[in-house]
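The following block contains the structure, expressed as structure tokens.
Of the protein chains in this complex, all but one are displayed in their positions.
Per-chain numbering from 1; labels A and B assigned in written order.
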Amino acid sequence: MSRKWILPEDRFFDPDDSQKKIALEIYHSVKDLPIVSPHGHVDPKLFSKDSEGFGTPADLLIIPDHYVFRLFYSQGLRLEDFGIPRRDGSKEEIEQDHRKIWQRFADNFHMLRTTASYSWLAYEFKFILGIDEIPDSDNAQEIYDDIYEKLKSPEFQPRNLFDRFQIEVLSTTDGAADSLSIHQEIKESGWKGNIIPAFRPDSVMNITSPNFKQEIDKLSNAAGIDIIDFKTYIRALESRRQFFKSMGAVSTDHAVVCPMTSELPEPELNRIFTNALKGESTEAEQAAFSGHMLNEMARMSCEDGMVMQLHPGVLRNHNHMIYDRFGADKGCDIPVTTEFTRNLQPLLSKFGNNPRFTLCLFTVDEYTYSRELAPLAGHYPAIRLGPPWWFNDSWNGMTRFFDSVTETAGLYNLSGFIDDTRAFPSIPARHDVWRRVVSNWLAKMVSRSFIDTQDALDLANMLVYRQPKSVYKLG
Amino acid sequence: MSRKWILPEDRFFDPDDSQKKIALEIYHSVKDLPIVSPHGHVDPKLFSKDSEGFGTPADLLIIPDHYVFRLFYSQGLRLEDFGIPRRDGSKEEIEQDHRKIWQRFADNFHMLRTTASYSWLAYEFKFILGIDEIPDSDNAQEIYDDIYEKLKSPEFQPRNLFDRFQIEVLSTTDGAADSLSIHQEIKESGWKGNIIPAFRPDSVMNITSPNFKQEIDKLSNAAGIDIIDFKTYIRALESRRQFFKSMGAVSTDHAVVCPMTSELPEPELNRIFTNALKGESTEAEQAAFSGHMLNEMARMSCEDGMVMQLHPGVLRNHNHMIYDRFGADKGCDIPVTTEFTRNLQPLLSKFGNNPRFTLCLFTVDEYTYSRELAPLAGHYPAIRLGPPWWFNDSWNGMTRFFDSVTETAGLYNLSGFIDDTRAFPSIPARHDVWRRVVSNWLAKMVSRSFIDTQDALDLANMLVYRQPKSVYKLG
Partner (left out) sequence: MSRKWILPEDRFFDPDDSQKKIALEIYHSVKDLPIVSPHGHVDPKLFSKDSEGFGTPADLLIIPDHYVFRLFYSQGLRLEDFGIPRRDGSKEEIEQDHRKIWQRFADNFHMLRTTASYSWLAYEFKFILGIDEIPDSDNAQEIYDDIYEKLKSPEFQPRNLFDRFQIEVLSTTDGAADSLSIHQEIKESGWKGNIIPAFRPDSVMNITSPNFKQEIDKLSNAAGIDIIDFKTYIRALESRRQFFKSMGAVSTDHAVVCPMTSELPEPELNRIFTNALKGESTEAEQAAFSGHMLNEMARMSCEDGMVMQLHPGVLRNHNHMIYDRFGADKGCDIPVTTEFTRNLQPLLSKFGNNPRFTLCLFTVDEYTYSRELAPLAGHYPAIRLGPPWWFNDSWNGMTRFFDSVTETAGLYNLSGFIDDTRAFPSIPARHDVWRRVVSNWLAKMVSRSFIDTQDALDLANMLVYRQPKSVYKLG
């Protein structure tokens, strides 16, 4: 017999009655606040007038979610059997029957228990899709039918869900050369959903990439600037930032393995850059160039006011076999030790005191929280700490974050929650975890008399709603 | 007046009543399951027909237990006074009177309070040896007499304790050249205790060791293969693995300071190896050779199916004075930072997707849990995470482990408990701590509604019994 989700109103809260009562009071004060989502990876096409909606239940919950299928893979199941598309487009061996994919998902769903994904999916099944039973081998097809029907209904079209989720603003992440035509189209469509772009220039800064020249050509075209040297390159970037800003962007985003920052002299930069256009560049040059460009991005942020987001420390595509067959973002990105204190010093010494600059720091190396991130955020006016990212975006991960950073950095130096997700239907689930952890953690502080309930209610509102709007200038 | 042990049935559980009730229900469902011990260092001679039993109370609980005497040493007491034998065999200054050793132990026993050893010893005194009082200066000799008598009784002979402990299988750890004659003798003795060997080739891989040539000679003899170059060396290793497997071994074990993995070309390997036989090798060559040999061991595991266990990150014999006087394993092994993501990448990219391969990872650097180990285990099908090892094998250590890895890696990617002990009588005590932590942690998850009680009962059984059997292919 299939089992039902048990998701009581006091879930995720510590069991002590007196503390839990406070947690519930705090939670009730924030649970219905609008969702502010200043950084994420939802595809804007979902909301265009030609949107194809969410597809099948497998399209919705399995095929695009590497959080989920990586765990099945780790238990010896094959990505092919979950319909993960091959990099070369070939369908050989790739399961095309979404019912079969769904059945496998349900057969193995129990393996996810106690993971962050399990609690997100619980929320999505129960509260978004209205499915009361926990998927298993027996009920798989019935649940498939139920979801499949719902996804075809008007109620479950993306724009309607966006409204139902009470999303006040949703930022996508877009390449530096992106035309933002989808954003433009959405804007002009008359629909009131506020979807803004964010400027992510990684691909035009990665000088060792085999596609570098092509990427620069795209940037040239987009900016309408003939990029022939470092100066024109910088001008093109500045121009694109202006365009993004005019389209509503409030932030830029930068992923690097090592957050080294530095400054190179102009002739050296020019030499590296023009050689790179000819396909000649070394790893050492890439590192130096990346360090300099982070500084340049900080300088531009001081000028145009866009919030600079830094996501360092992930070694991408660790598993070559999977990368060769299925490409990027398949669950094989593994964190490495990240050092902020020395690496960011050049950038911070130059721009960290600038009142126009906001640098939002993220990490997958939580073993920097109390040592580096909290002391840096507790001093530099430019720094705000993003919430626990990726693998740490979970109940325990967030709890450790609050325990480790707040005594040093305070709560005013946090950015509030960032969902950073590709999975649109998981957004309310993820924000709900944050709201619950914030409530539980503040209740812990109240029950130990560090603050009182009035403080907690104010701080919860700030952490859930006011702070992300203010940090990202979404006022 | 001497004090008594207070070890209530609900010990180690969080005090909240509702959560504790769940913890007790879970604990009662697993407390009497058989003990599966797939990795440890108990001397098999203990179970041979010529076993001399456990000796005196000091032989049982003090002299062989560096967890205990290192703490007395840290407080200014001398190892000599606890009868720790000298490396050179000399008895000069070494206390020979076990009653005096025992008295010192009891005089200072209070220093152990709040350590992991204190809770293991509490269990051993109360539940294994039937001693109700906590050792102190007054009751020391009385307790000595009591234990001494018991250790002579048939009930306390090793084979009988093995049965009483309900050990389903116990793995020893054995050198690559070991004849395994004791294992053979035990097998043939008619006693049903299941004691299996594990293949540990460290000494025949450490090319800078002054004994390297001797170790290779022993390997040659044991394998019946004339080792003259890298090829014959590899053949000898393969042959020994086959022999170990035929004797019931299911795993290999590898201790390295740095878990670097790599691949060297054959001529280079041959050069390094043949030079090493002549006593000519450098630290750099040792590092490169070790990296390659980890890859070779993974390759062989893919072929023969033996689980590969990796125990990296311990700097042995940190205190030269103690090493010179007393030798290895005297409590002066100190952990160092361990890096898995980059170091294991070459090995994992080659073998990490192989369905025949299991790599069980251990660490004494817990500051890799959420950053490296959980993401790796949550992706590669070959990886399983061993439980908290050595200094982290404790109530808080285990609790942090579950909090840090499960949301990313899930519970199915853990190996279950490994006691890794030399101290046979501590085995039930150590497994009991695991069972209690598992129960408490799952109760925490139930009381916060992440899972329900039915899930918890299933997962507890898996973590205590099913998982170590399945990961180590123990039937």
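The rule is simple: a contact is a pair of C-beta atoms (placed from the backbone, for glycine too) under 8 Å apart; a residue touches a chain by one contact, two chains touch by 3 or more.
Predicted model only: the values in this text are computed from it and were never measured.
J.: Per the definition of touch given earlier, which of B:83, B:331 or B:387 contacts the omitted chain?
T.: Among B:83, B:331 or B:387, only B:331 touches the chain that is not shown.
J.: Can you tell me which of A:62, A:186 or A:377 touches the chain that was removed from the display?
T.: A:377
J.: Which is it among B:309, B:358, B:394 or B:467 that touches the chain not included here?
T.: Among B:309, B:358, B:394 or B:467, only B:394 touches the chain that is not shown.
J.: Residues of subunit A in contact with the chain that isn't shown?
T.: Output for subunit A: 16, 18-19, 339, 341-342, 345, 348-349, 352-353, 355, 367, 370-372, 374-381, 383, 403-404, 406-413, 445, 447-452, 454-455, 459.
J.: Extract the touching residues of subunit B with respect to the undisplayed chain.
T.: Answer for subunit B: residues 3, 6-8, 10-16, 70-71, 73-76, 110-116, 118-119, 315, 318-322, 331-337, 364-367, 391-392, 394-397, 400 touch the chain left out.
The criterion applied here is as follows: only the chains that are shown with their structure count from here on.
J.: Measuring from the mean C-alpha position of subunit A to the mean C-alpha position of subunit B, what distance in angstrom results?
T.: It comes to 40 Å between the two C-alpha centres.
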